[in-house]
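A single protein chain has been omitted from the complex, and every remaining protein chain is retained in its original position.
Up next, chain A:
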Amino acid sequence: MNASASRLSLWLLLTPFLLWIVLLVLVPHLQMLRVSFQVRESWDTLAWGLEQYQNFFSESYYWRTFVRTGVMSLFTTFLTLLIAFPIAWYIARLARGRSKGILFLACLIPFWASELVRTYGWMILLRESGLFSSWLQALGWVDGPVEMLYNDVAVIIGLVYNGLLFMVVPLVTTLDGMDENLVEAGYDLGGGHATVLREVVIPWAMPGIVSGCIVVFMLTLGSYLTPILMGGKDSAWFTEQIFTQFITRFNWEQGAALGVLLLVLSSLMVWLGLKLTGQSLRKVMG
């Protein structure tokens, strides 16, 4: 094939995708950015201005919710890592042959249920008239029904549950490629469990850890269903505010600004995380 024919077929292959991305991703995002810099002066006149962004910083409700969402997402990510690491270690290093494949598959299957279905499953378990409450009563540990839903702990349980798979998979992938001799050499040189974990295993698994953490963090920060369905009256999530501004209040300018802020601040936090751990995005995401 000559060069120009090959150019042509490349363009033919790529055109539908490029059109789609430009028209339905690039244009709408630029439009959102534009709207976020507008201020409504009266019902039909708009002016340019930074008022929507100033609102975010001056009205404590906005940035407090953002900080809360960010802190809870960080905590969720850390907890997910703690829970997922031993599982990944077991699947990658201890399990042999068939059981390895089965354990890995068993980890994936629950995630074929949608987030809505999974969250609903937890609601059945945790609510006041739910299973956990009636089991606790049957055991005689509590006197009346206990409400375990609609609080921050419930939200975190739901979020960790949703993120687990996205942490286990990259961890298994990196741990799988680790040489057994590395660990043994660590012990031979006189390291204890903690030292080997800190000096050998964690540095090796770092790309997997960082990639899992980024995905779980972004998923958690941007999640909508779980915090709304499992959270209480006063546990606001930032995505909920975007919904409120856009749909309930019909204040598009403010909603767009909050959307832009979510995008920018979350990217900034991921970038900061990469810098702090000394990883690059290309290395981490392959």
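Here is the rule we go by: contacts are C-beta pairs under 8 Å (C-beta built on N, C-alpha and C of every residue); 3 or more make two chains touch, one makes a residue touch a chain; residues count from 1.
Note that in this section contacts and distances are computed from a predicted model.
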One chain of this complex is not shown here; going by its UniProt record, which of these names is it: "assimilatory sulfite reductase (NADPH)", "Spermidine/putrescine transport system permease protein PotC", "Tryptophan synthase alpha chain" or "NADH-quinone oxidoreductase subunit M"? "Spermidine/putrescine transport system permease protein PotC"
From the list A:Gly186, A:Gly231 or A:Gly255, which touches the chain that is not on show? A:Gly255
Sort through A:Tyr53, A:Trp204 or A:Phe246 and give me the one touching the missing partner chain. A:Phe246
Residue touching the undisplayed chain, where the options are A:Gly70, A:Gly191, A:Gly222 or A:Gly273: A:Gly222
Chain not shown, touching residues in chain A: 6, 10, 12-14, 16-17, 20-21, 24-25, 27-29, 31-32, 35, 83, 86-87, 90, 94, 103, 106-107, 109-110, 112-125, 127, 129-131, 133-134, 161, 164, 214-215, 218, 221-222, 224-225, 229, 239, 242-243, 246-247, 252, 255-256, 259, 262-263, 266, 285
